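Inspection log for the structure reproduced underneath, given as structure tokens.
Shown here: the complex without one of its protein chains, the others still in place.
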Amino acid sequence: MPATDTILDIQALTIRFHTRQGLVSAVDGLDLALRRCCVLGLVGESGCGKTVMSHALIRIEAPGRIEGGRISFFGRDGAAVMLDALDPGGSTIRRIRWKEIAMVFQEPMTSFGPQHTIGAQIGEAMALHGIASGRALQSAVVASLQSVGMPRPEQTARQYPHQLSGGMRQRAMIAMALSCHPNILIADEPTTALDVSTESQILELLRERQAELGMSILYISHNLGVVAQIAHEVAVMYLGRIVERAPVGVLFASPKHPYTRALLRSIPRVDRDCSGSIEGLSGNIPEPFARPAGCSFHPRCPDRLVGICDQVAPALRRMDDGSEVCCHLYRECAHG
Amino acid sequence: MTDTAASRHSASQWQLMWAKFKDHKLALVSLGVLGVFYSIALLGPFLAPCDSWQTSRFTFAPPARIHVFHNGRLMRPFVYGMKMTSDPRTFERSIAPDKSTVLPVRFFVRGAEYEWLWLVRGNLHLFGVDSGGQINLLGTDILGRDCFSRDIVSTQISVTVGLVGVFITFVLGCLIGGVSGYYGGVVDNVLQRFMEFVTCLPTIPMWMALGAAIPAQWSNLKVYFAITVILALRSWTGLSRQVRSKLLQLRDEDYIIAAKVAGASDSRIILTHLLPGFASYLIVSLTLEIPRMILGETTLSFFGLGLRPPTVSWGVLLQDAQNLAAISVYPWLMFPAIMVVVCVLAFNFLGDGLRDAADPYKE
Partner (left out) sequence: MAEPTPLLEVTNLSKSFALRGGFFDTPKGVVQAVDRVTLSIARGQTFGLVGESGCGKTTTARMIVRVVEPDGGEITFWDDELGRLDLCMLSGRQMRPLRRKIQMIFQDPYASLDPRMTVLRIVGEPLRATGCTDQRATRERVAEVLEMVGLRHEHMSRYPHAFSGGQRQRIGVARALATEPRLVVADEAVSALDVSVQAQILNLLRELQGRLDLTYLFIAHDLGVIRYICDVVGVMYLGRLVEVADKASLFRSPRHPYTEALLAAAPRPEPGQPIVHLPAPGTVPASGCPFLPRCRYQKDICTREAPELRQVAPGHTVSCHFDLGLTGV
């Protein structure tokens, strides 16, 4: 039973792609819960399925198919909506998109069509969801652009997407995403393509708006440094499953799962001399058609237990310090 | 690693393209249809039962029907001979089957002489009837010539005109587009403006003017090649523009710069990196260029400005079908139109399939 402050509860989610070469399980039995007013950082490297999973939350996972599990969304009124059961083209999910769950993509141009001005597109979203209409629409659009720190909002509203720089386009996309005051914002690598200076500004913007609007953010990134700056909780994903989830302080201070530990050990520090001590992970991500048996991480795990890790998939264990980890190494010292 | 995965890893670009092409069923069917057309072009007069220039007195004869029953008896397939009859009341002459003459259809008969591919003399035909009789599967035309044979010989000319013209287009397009795209700058500017000028010339009037300028005394072969050159003169611009834009796009790719850093010369880069990069697009463009050439030649000949009798092509044959009588009374004269449509459609579907398969890395 999810806690009452859970806004999104994902249980045993499975998403598969039927390709000409075979079946690919991009997401394989994923469990994740997002609390209200919380920033959850989702960390994973390429191929772990984080983008596919995030797309499934607003049902744009096609051509993949949800083949198992549950996505429960608890809206403002507390009633649960089963997102996985909705028709991807139906009116219910269309009402939910933008108004309840909004998304910001890595590539800012994805959200904006090139033929209309920024203002027109944001205004259209707002009008469709009944936020503002008629005369009030124009000022609502300008207000939303101003709230994301756009230097000259009235002018920007009249510009076309290709006329803006990368940072400004990203701000415009965040403005569009926040324009309908969603409950959940899914940010899929929003700052990966940006400069350090723009990145820090976008992160600060997201932090401020999140506190102000009381919304939850699912922040997806492969950059642990960025996640450390913005998240309250962190979940680590590998090959379609969550391997560890913990409050941000706990995860960085005492990472449990060998993959999390390896990731943290791989980061070269700017404030410390790490000469000789950063280690990557050995091996490569397994072929999508050749998932390892048992724990999917075991071929690359320096601490694997032969006979256990290569045969049985570990279950999620809850630990004392508030973290959860999927690893056989912790099967004794955890409460089930 | 599974077998299919391993083979996919070592699959070259062409193998990947073929795998993707096979999914496009319509393109596969079209490939088969075009195979039939080009086989007809290759075999030519061998497939035709009669000499395509042999006139007879049975003008506008309807298509002969192949029967297997004669007087109630089952026989090998045969056709009836023809006789001229006249209606007693209107004195209108018409052609009716002569049930007294039974002409069995035989295979591999010796018939009229022909030159195969302008090289080998022969007189073997795939099927036919004994000498003295005629088998007109698609009827005869105004001079009593067998339409089926003429359709086959015209196919030879029509589908190959496209090929020669496309070769010229290919060379011109690659050369000019390649130079333009690779060197850029002033060279590109000048060549582009020239290309645009040529593109602006109205096609059909230009063709007609050039067609009319062909001296009447030129031999048929000369006329044939002149027509292909005329057609190619107009179509190279499309291809060269495509070559240029692809080159401009590929020129700045990292792997091209890597090749420069590795010490590769310009010509080496063009040959080993750039050309294979757009070879697939080239093939698609060329495949779609051929039907345009075929239509172009058909149009020119239809207007009387292209190939002339006794050379036959689809356009020349269609000249005879330009009147109301052809549509209502002698519809078999319009059979070449069906061939044009089927051939052009087949090329277009093939080009579609090739275009879909052209970039196998765009999964």
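Order of writing sets the chain letters: A and B. Residues in each chain are counted from 1.
To be clear about the criterion, a contact is a pair of C-beta atoms (placed from the backbone, for glycine too) under 8 Å apart; a residue touches a chain by one contact, two chains touch by 3 or more.
Owing to the predicted nature of the structure, the values given are computational and were not obtained by experimental measurement.
Trainee: For the unseen chain, which displayed partners does it touch in the full complex?
Mentor: So, spelled out: the chain left out of view touches A, B.
Trainee: Out of B:Leu126, B:Leu248, B:Ala264 or B:Met334, which is the one that touches the chain we can't see?
Mentor: In the full complex, the listed residue that touches the missing chain is B:Ala264.
Trainee: I'm checking contacts with the chain that's been left out. Which of A:Asp5, A:Asp195 or A:Glu212 qualifies?
Mentor: Missing-chain contact among the listed residues: A:Asp195.
Trainee: From the listed residues A:Gly113, A:Gly225, A:Pro302 or A:Gly322, report the one that touches the chain absent from this view.
Mentor: Result: among the candidates, A:Gly225 touches the missing chain.
Trainee: Please identify, in ascending order, the residues of chain B that touch the omitted chain?
Mentor: 8-13, 253-255, 257-265, 268, 272-273, 276-277, 361
Trainee: Since one chain isn't shown, list which residues of chain A touch it in the complete complex.
Mentor: 45-47, 195-197, 199-201, 203-204, 207, 222-226, 228-229, 231, 248-249, 252, 262-275, 278-282, 284-285
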